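Handing you this structure, nothing more for now.
Up next, chain A:
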Amino acid sequence: MNTLCVDGRAIALDQDGFLLDLQDWNEAVAQALAEREGLALEAEHWEILRLLREFHAEFQLSPATRPLIKYTALKLGPEKGNSLHLNRLFKGTPAKLAAKLAGLPKPSNCL
Partner candidate 1 sequence: MATLHLLSHSPFADDRLASCLPLLGADDALLLSGDAVYALHANTRQRQALEKLPETVALFALEEDVRARALEALPARVTLVDYPGFVELSCRYERVNSWL
Partner candidate 2 sequence: MARSMLVISRQAPWSGPSAREALDIVLAGGAFELPLGLLFLDDGVFQLAAAQQPAQLEQKDLTANLQALPLFGVESLYAARRSLAERGLDEQALPLSVEVLDDIGLSALINRYDHVITI
């Protein structure tokens, strides 16, 4: 099993590097996950990660790309809710990578 070490705490990951337990997430964990992906989290990343946590709390699932774009547009406006912005922030795979960094399960409808 994969584990991630954050502040002396071992956190369980699945084989693709997603958190096994949503409750393990905090900002330090997100930082550590982002480092594994070679990504430095800026304010623009954080607002998407928080949005994803909200999406999951509301709908109990991880969004595929299109719903992520729609939801972002709905909550943060169209200048952020578009594929260009999200692809730029999350290395071209926003649904998968942002879900991972937000501690959500892997989106099951990203086939």
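The rule is short, and it goes like this: a contact is a pair of C-beta atoms (placed from the backbone, for glycine too) under 8 Å apart; a residue touches a chain by one contact, two chains touch by 3 or more; residues count from 1.
The candidate set was assembled so that all candidates are chains of the complex that A comes from, given by their letters.
Not measured: the values here are computed from a predicted model.
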| item | value |
| --- | --- |
| Touching candidate - 1 or 2 - for chain A as found in this complex | 2 |
| Parts of chain A lying in touch with candidate 2, wherever the complex brings them together | 55, 58-61, 63-67, 70-71, 74, 108-111 |
